[in-house]
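Down below is the structure, laid out as structure tokens.
Just one protein chain is left out here, and the rest sit where they should.
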Amino acid sequence: MSEGTRICGIGHSVKRKEDDRFIRGRGRYVEDVNLPRMLHMALLRSPLAHARINAIDASAAQAHPGVVAVVTGKDLEAHKLAWMPTLSGDTQAVLATDKVRFQGQEVAAVIAEDPYVARDALELIAVDYDPLPAVVDPFQALAPEAPLIRDEKEGQADNCCYRWQAGDKEATDRAFAAAEVVVKLKTHYPRCHPAPLETCGCVADVDPATGKATIYMTSQAPHAHRTLFALVAGLPEHNIQIISPDVGGGFGNKVPIYPGYVVATAASLLLGRPVKWIESRTENLISTGFARDYHMEGELALDRDGTMRAVRVKLTSDNGAFFADAQPTKFKAGLFHIVTGSYDLKAAHVEATGAYTNKAPGGVAYRCSFRVTEASFLIERLVQNAAYELGMDPAELRRKNFIRADQFPYRSATGFVYDSGDYHRALDLALDKVGYAALREEQERLRREGGDKLLGIGIASFTEVVGAGPAKDYDIAGLKMFDSAELRVHPTGKAILKIGVQTQGQGHETTFAQIVAGELGIPPEDVLVQHGDTDNTPYGLGTYASRSTPTAGAATAVVARKLRDKGRKIAAHLLEAAEEDLEWHEDRFRVKGVPEKSVTIQDVAFAAYTNPPEGLEAGLEGVHYYDPPNMTYPFGSYVVAVEVDRGTGEWKVRRMVAVDDCGVRINPMIVEGQIHGGLTEGYGIAAMELITFDEDGNCIGSSFMDYLLPTAWETPKFETYATVTPSPHHPIGAKGVGESATVGSPAAYVNAVIDALAHLGVRNIDMPVTSAKVWEALQRAGV
Amino acid sequence: MEITVTVNGTAETRDVEPRLLLVHFLRDVLGLTGTHVGCDTTGCGACTVLLDGAPIKSCTLLAVQADGRAVTTVEGLIENGQLHPIQEAFKEEHGLQCGFCTPGMMLVAKALIESNPDPSEEEVRWAISGNVCRCTGYTNIVKACRRAAAQIRQAEVAS
Partner (left out) sequence: MYPPPFDYQAPDSLEEALAILAEHGYEAKALAGGQSLIPLLKLRFAAPAVLVDLGRIPGLDGVEAADGELRIGALARHNQLAASPLVAERCPAASAAAPQIADPLVRNLGTLGGSLAHADPAGDWGSVMIACGAQLVLASAGGRRTVPATEFFRGVFDTALEPTELLTEVRIPSPRGPAGGTYLKLERKVGDFATVGVAVSLELDGAGRIARAGIGLTAVGPQNLRAAAAEEALAGAEPTAEAFAEAGRLAAGGCEPASDVRGSAEYKRHVVEVYVRRGLARALEIARRS
């Protein structure tokens, strides 16, 4: 075994360290936290989408045996806690005082000795509502006569929650005026939900003696949450400890702060006892951060020869009752303006309008970097329709317009600077692996035969933008989006790495140890990675938008290099050589030209505490706050082949070939796993995941009976491949990858279904592409 | 009412309310928190345990219904201090990410392999289709189940 494989740094499929507890059933999730004298909280939620609250009578609930307290909005108002800020600078009701504005909104809380009793007592609370007309359509919401949803908000005269634009409108309009061909697509990227298998919840424990609030919480961003708690509740920040233990999946759902966390903490403060609140699945689906819900009208301008000139988008977002999108402050439609995708487009313009509606707030990025998913979907759908319009092969049209490898770094029409890429290589590999030509032939043959079975081939060549971000442009609620790592190497050469990001299954405890191994030569098993406890880790903005590796991963590499630099001084002292005469090799310093004369990192660490050179500060530890100079731009090409049953509209994925390029892969096994997961969630969104509402604002999709998640049986079998184009600005050349497949794959699946029906004139089916919608599209096409 | 459930080989006698769900009996009464709750409608399988050897959803069974019966949870997979081959295989094949569905998946795999020592990919996918995983896309779970089956077959040949 070579030394390199012994160290198992970058590029090794090291088995995950965290698995040892999970496979034994010894993970520790928030619901597993049980404290002495702990109480249980249940929330009463509004059955109506829009109604005025006349009165709440909680006396019967209060008197119910086992109930300790009932909290209403009025109680919170007395402590100025009835409203809280959202991540997008709006306010959101913690417990409703004046009106309820969506079905499922938090109205009151029961705190009891037992969760069964807390649930029983909810039924004893009487709320007198005056129903108001519900506004469930964003276009109706924006119409002048629409009932005002946010009547409590000063200066808010309509249901518009933002207007925003990006790109050069004039240049884009000029390009369209001159265009030989314009292709249009109107599509709704429907409301869906990250639905991690673990719902949200917390155990709030405010110590009456010290006033210290320890809050175990399902949080993807514990530090940011601590600061917001300090601001909302007026608690001193040093006296708040947020602990996000094992998290059972997040996918963006655990980025916002939810009313339940605030009420449980207030209740614990009030009662002097720990309070546990764990959402039911229905509560999770009807009230916490949903995703997407973008109504998009896209246009693509092209020359007759297929040269793409410009893209123009008008989008309307349905933001629900409170503007609670989790996204950087400057960008009201997230990073949607990356809508030029992988193509060398000279002009682009996006005009976005947000609508308040009587629906749950959220707008989180479901396994996505701030709306890049919607953008990627739109451009990849437009390109395919353009190919039909021009009579070109969709792959060829892409190849003709890709940003070429020699154009990087590439400045896009909306101002992004793509760091690196080789789009032709990724697409060519995918086409080769799927056997594109043979599939096209089979497609033709099946069409000629005229049977019930049709074949469709869909491509998506996506570009993502992840790793927010440069602090000059990116902040959430004012907090700049850098991230951090603190590394302590102990005398025996074992290390603890503390990071500001928080894993929800991504394997940070392994991959971050590998970064240290790669930089410092300490084997991953000797590096303990800690995260998720604000008392114990340096400040960071958390894990979402594929930012952990681009930010905290970079911080880890840099802090390890800092320690290596210090180590060089110690090694020079130990080897009695000049620093410049030493070279670093894997896990040791060697005297140049005399490789047998060396000291290992373990020797150096020991000396740092036992024999430091004179004048050098003892110890071997450091911290680094990394502010990335740019985002990273992972990309890939996905090719999907589907079989469609013309009789019933059912469709089934036959092949799914995914080529991903996320730069340098720290742990290829984990990267593959991330891609498998993303391809599956992308499939779920394309095929079945949907939250919708009836005209009264009743949520349809409020349990797993209606909000459908793919099982192993429906999930396609994936064939995954890699190309590696390093990021030029990231210390180890890595890009984020956790979300690429959710971003890229929905368009590939949908394109495949459309492609099966394209010869019949079908050009669009909105997601989720159900068999019913396929059949209806065939009907409309006159088949 | 008083019930006795044999959990991971140990008879546990407790006085419980009839409405107590088996999953809460395991988690809150016995402190076996490896069995998780992911939904309310029998849709996710995070709470899967073996009841007399067959995988069932413990959120959809009253603890009183399990009176006199045997339950195996993830904590019972380890025998004589040794990891079960299924546990080893899930780690080897990267069959888990956040770990929330993992106990249920492994227990389904155990029951499957006991009735079908060499399951095909399709058979594994069918067997675990009552259990939802949001992280892995199932690919590596399927591999892990088949790897465990192969390991168990080999061990049986060897003995």
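Which chain is which? They are A and B, in the order written, and residues in each are numbered from 1.
The rule is short, and it goes like this: contacts are C-beta pairs under 8 Å (C-beta built on N, C-alpha and C of every residue); 3 or more make two chains touch, one makes a residue touch a chain.
Keep in mind that what you see is a predicted model, and the values were worked out from it rather than measured.
Novice: Of the residues B:Thr6, B:Gln65 or B:Gln151, I need the one that contacts the missing chain.
Specialist: B:Gln65
Novice: With respect to the chain omitted from the figure, which of A:Gln140, A:Thr329, A:Thr600 or A:Thr692 is a touching residue?
Specialist: Of these options, the touching residue for the absent chain is A:Thr692.
Novice: Looking at the full complex, which residue from A:Ala437, A:Met705 or A:Val724 touches the chain that isn't shown here?
Specialist: A:Met705
Novice: By the contact criterion defined above, which parts of subunit A meet the unshown chain? Give residue numbers in ascending order.
Specialist: Contacting residues on subunit A, toward the hidden partner: 115-116, 119-120, 123, 280-282, 647-650, 688, 690, 692, 700, 705-706, 708-711, 713-714, 770-772, 775-776.
Novice: Please output the residues of subunit B touching the missing chain, sorted low to high.
Specialist: Residues of subunit B in contact with the hidden chain: 1, 17-19, 21, 40-43, 45, 48, 51, 54-57, 59-62, 64-65, 67, 108, 126-131.
By our rule, only the chains that are shown with their structure count from here on.
Novice: Just the number, please: Cα centre separation of subunit A and subunit B in whole Å.
Specialist: Using C-alpha averages as centres, the distance is 29 Å.
Novice: So in the complex, which bits of subunit B are touching subunit A?
Specialist: Residues in contact with subunit A: 17, 19-20, 27-28, 31-41, 43-44, 46, 73-75, 77-78, 83, 87, 90-92, 94, 96-103, 106, 121, 124-126, 128-142.
Novice: Provide the residue numbers of subunit A that touch subunit B in the complex, in ascending order.
Specialist: 15-16, 18-29, 31-32, 34, 116, 195-199, 246-249, 251, 280-282, 504-507, 669-670, 672-673, 675-681, 703-705, 709, 711-713, 715, 717-718
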